[in-house]
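Apart from one protein chain that is not included, each protein chain of the complex appears where it belongs.
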Amino acid sequence: MAVAKKEQELIVTVSPHIRNDETVSRIMWTVSLSLLPAFVFGVYFFGPRAVYVTALCIVGAFFSEWLVQKMTGKEITLNDGSAFLTGLLLGMNLPSSAPFYIPLVSSFVAVAITKQLFGGLGYNIFNPALIGRAFALITWPRAMTTWFEPTAAFVGLDAKTTATPLAILKEGGMQKIIEIFGDKMSLYTDLLIGHRAGSLGETSVIALLIGGAFLIYKKYITWHIPISFLATVALMAWIFGGREGFFTGDPVLHLLSGGLILGAFFMATDYVTCPSTRTGQIIFGIGCGLLTILIRLKAGYPEGVMFAILLMNCFSPLIDRNMKSKVFGLAKEAQQ
Amino acid sequence: MSHQHQEKVSYWAIVKNGIIKENTIFRLVISLCPAIAVTNSVKNGFLLGAAVVFVQAMVNSTVALLRNFIHPRIRIPIFMLIISGWVTVVDMLMAAYARAAYKEIGLYIQIIVAFASILARAEVFASKNKVGASFFDGLGSGLGFLVALVTISFFRELLGKGTLIGFTIVPVKPMLIMILPAGGFLVTGLLMGFFNWIDMRFYGGKGAGGAGGH
Amino acid sequence: MQIGQEVKKGDLIGETTAFVSAPVHASVSGKVVALMDAPNAMGKMVPAVVIDNNGKEEWTQLRDNPDYMKLTPEELKGKIKDAGIVGMGGATFPTHVKLSPPKEKPIDVVIINGAECEPYLTADHRMMVESPSDIIEGLKILMKVLGVSKGYVGIENNKPDAIAKMKEASSGEANIEVAELEVKYPQGAEKMLIKAITDRNVPAGGLPMDVGVVVQNVGTALAVFEACRYGKPLIERVVTVTGLGVKTPGNLRARVGTPVKELIETCGGFNNSPAKVILGGPMMGFAQYTLDVPVAKGTSGILVMSEEEHSTSGKFGPCIKCGNCIDACPMGLMPSMLSLLSEKGFYEETKEYNLLDCFECGTCTYVCPSKRPIVQFVRLSKSLIKR
Partner (left out) sequence: MTFKDILKITMNLVVLYLAGGLLLAAVYAKTSPIIFKKNEQEKKEALQKMMPEADVIEKLGDWYPHEKHAEYFVAKKCGELKIKKVKNEETGKMKEEKECINPRTIGYIVQTFGKGYSSYINILFSVDNNFRVQKIDILHHAETPGLGDEIVLDYFKNRFKGKDIEHLKVVKTETTKYIQAITGATISSRAVAEDGIRNGLEFLEKALKGEVKHEPSASREG
């Protein structure tokens, strides 16, 4: 046994000498996978256009990532899955009626401007997919608020357009919604399954919850942001949501409609743009919830999840800075 | 960078310096508020730029004329007095003789008083140089501001309204965000990046850096 | 010491007058052939005495003392000091120093650390299974020295055999308790162990004695017993030789000073293609460039890792702020921020994130999905900040 011979080949590095097998690309692809059920439901309700819009987003995201990395002479990192995930999330946040240029331009804004110009993966301040959507919403407000009726998806080009439940709520109040959906029970059922107008991936609450539960089970996200976000929305909707006075709002309606579930489980929990500490995440979630309800009830837009998350993204570094995790041994001293 | 220009420096060089090397918006990065606020159409950008050229040239000349008379302790208040005086003059003249233009940008004329660029030129150049040089420096930096505003508004109007100076180029409204404030930030930032890139690529990045201001 | 001098096992070959240090004894009998500098586990050159083993295994005069429990604490402490006993978990802090707390810090608990300090290592485990009563005796001596009435043995609950043995050995002792601990790295770190067993928080920057606790390794307890009972100095220890790169892994009782090469050969030599040889554990151990490094008093393991087993800290990605390292950090720090600040050169700012509380356990680096060398960044900051 030539032990000595081996010596030259020994690798000398500093500790630790072992790593677990988690990688960034595995995280990205797993999150993408968890969006699959919601996407399938979106395709079921909104038809081939859903696939078309999402595919354009993903292509646009890949192209933008490639372009900027090529131009800046960086390593091309298309296979880490982050561009794919951004494209997919963006697609799921667009209405299925979006004309071809919306997915393309907004995915460029999302990946090239929001992410790559700020330094690439890990350095962006804002959630790229949401900035892409915000850009599209402000730039093409009409196209971005034209919703196809879910049942008309397979009929063809002359799909009927309709309003989202939150838009109806804002315009006509609770009676109007119940008038349209029948009764409260069928309203809730429709919302839960996703049989309503909206962005193509945000409608099916059930499918989104399956994906969210999968992510929590895989420990890729924790309960902190989604639960504090949803709880705040529910509480605030109950207190301030009603037109008859305090404590008359319908929290269930607010929870099930809009992009709330998609936002709370998949957008607000974006690693890069949310706080890293648990306390910070709870504050972040509560902030998102408050802003969402504020926008839904008081501002011009019927839905506020997107702007709420983007606004809270600004505060993430600040929250992290002030909510440093409790250093072992210091905690007790501070309490005394 | 020294502003103690000698006599031999030509007036043209001073003007060019103001337009390119020390461009208010793209190089010195000051007076960004108006660069974003009024640039949603080329017409507005040009009008405000023109007003600034006039105010800057007059302020610089006045400051240079009085530079040996002003006590250094109170120079900033005196500069402000001179600036606000000239701005008021422009405001009243426009209100009386250029009604159409005044209706468009009258609101912004009065805030020229608060432009950092004007006070900055008065302080760094006019208070140390002769009247002639100062006048041309004011002209140059005013023109630089004008050029920047027109450049920004060119892209914003074209992308946001599909028009240029009011004439329709593209028959649809392509990107609404461009004529909103957000578009102002985007275009200004991207242009700034573009000019920085040119500077680094072709001139080795020797241009002036700058600090923000409004 | 002089070249040519004959020594016997246990002879004092290195003496010290400094307070925080311990004497060194010959681990073989034979002739001193060289006084030179040799590499230690960290790769530093340190003074060494080279003894040519004459194979006679002659012991120096040992003072057997069956009535060791009747000695006064001061006498016991003297014996521990003379035996050159140090912390055998890896830190090699002289034991007698640990046993001399300042008056204003009364100690009321002694803990024997049976939680293996790193994955892969099983030396402590074997010792507890093989000589439980000696360890308990060692603990009793430690308790007597410190005048403490409560002793614990902390063992992770994935070692039921060791727990059973230790419980059996301590069954007669009312004031000794075997504590079963959750399995997690770094459970064997002093502060974590104290928290788990006594629920006391050692203040940041403080020592266990600040909360009235002294922690000793299993091996140390054994050595204490042997020193007090038989007068045996610390010249050997149990070393785990393991990893996919070694043929027959196992725990060896090895003399201090044995070259690593010989231990590996004893275990059947290398298996397929060893990539790295590490002294200590995989998380905090030191990769070696030569196999001539000797086993030291603190060498708890020799880890021979194969190509597929180890990781080189080569290419790494940007921090995606997933927070895995924050969850993992036993000290409750924010390793992500420490690494980011260090990466960008903000070394002073890392102090704001409690850089100095990091004991470099490496957990953050282990869990990082971007494979960032977080610990290395921490070490860089530590070396560059003004303290």
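Order of writing sets the labels: A, B and C. Residues in every chain begin at 1.
What we mean here is this: a residue touches a chain if its C-beta (ideal position, glycine included) is under 8 Å from a C-beta of that chain, and two chains touch if they have at least 3 such contacts.
In this text the structure is predicted, and so the values were computed from the model without any measurement.
Colleague: Considering the full assembly, with which of the depicted chains is the omitted chain in contact?
Modeller: Even though it is not drawn, that chain still touches A, B.
Colleague: Any idea which of B:N17, B:N40 or B:S134 touches the chain not displayed?
Modeller: Selected residue, touching the omitted chain: B:N40.
Colleague: If I consider the whole complex, including the chain that's not displayed, which of B:V9, B:I76 or B:L93 touches that chain?
Modeller: Answer from the full complex: B:L93 touches the omitted chain.
Colleague: So which bits of chain A touch the chain we can't see?
Modeller: Touch with the absent chain occurs at residues 141-142, 145, 171, 300.
Colleague: If you put the missing chain back, which residues of chain B would it touch?
Modeller: That gives, for chain B, the contact residues 40, 66, 69-71, 73-74, 78, 81-82, 85, 88-89, 92-93, 95-97, 99, 160, 173, 176, 179-180.
We take it that only the chains that are shown with their structure count from here on.
Colleague: Relative to the centroid of every protein C-alpha atom displayed, which chain's own C-alpha centroid is closest?
Modeller: Chain A is the most central one.
Colleague: With centres defined as the mean of C-alpha atoms, identify the chain lying farthest from chain A.
Modeller: Checked the centroid distances; the maximum from chain A is C.
Colleague: Just the number, please: Cα centre separation of chain A and chain C in whole Å.
Modeller: Going by mean C-alpha positions, chain A sits 47 Å from chain C.
Colleague: Report, in whole Å, the distance between the mean C-alpha point of chain A and the mean C-alpha point of chain B.
Modeller: Centre separation, chain A to chain B: 41 Å.
Colleague: Quick one: chain B and chain C, Cα centre-to-centre, how many Å?
Modeller: Taking the average C-alpha coordinate of chain B and of chain C, the gap between them is 69 Å.
Colleague: Can you pull out the residues of chain A that are in contact with at least two other chains?
Modeller: none
Colleague: If you look at chain C, which of its residues touch at least two other chains?
Modeller: none
Colleague: List the residues on chain A that touch chain B in their complex, please.
Modeller: 105, 113, 117, 135, 138-141
Colleague: Flag every residue of chain B that touches chain A in the complex, lowest number first.
Modeller: Touch list, chain B to chain A: 175-178, 180, 182, 186, 193.
Colleague: Please give the residue numbers of chain A that touch chain C in the complex, ascending.
Modeller: By the definition above, chain A touches chain C via 1, 3-4, 6-7, 9-20, 22-24, 26-27, 80, 119-123, 271-272, 274, 276-277, 320, 324-333.
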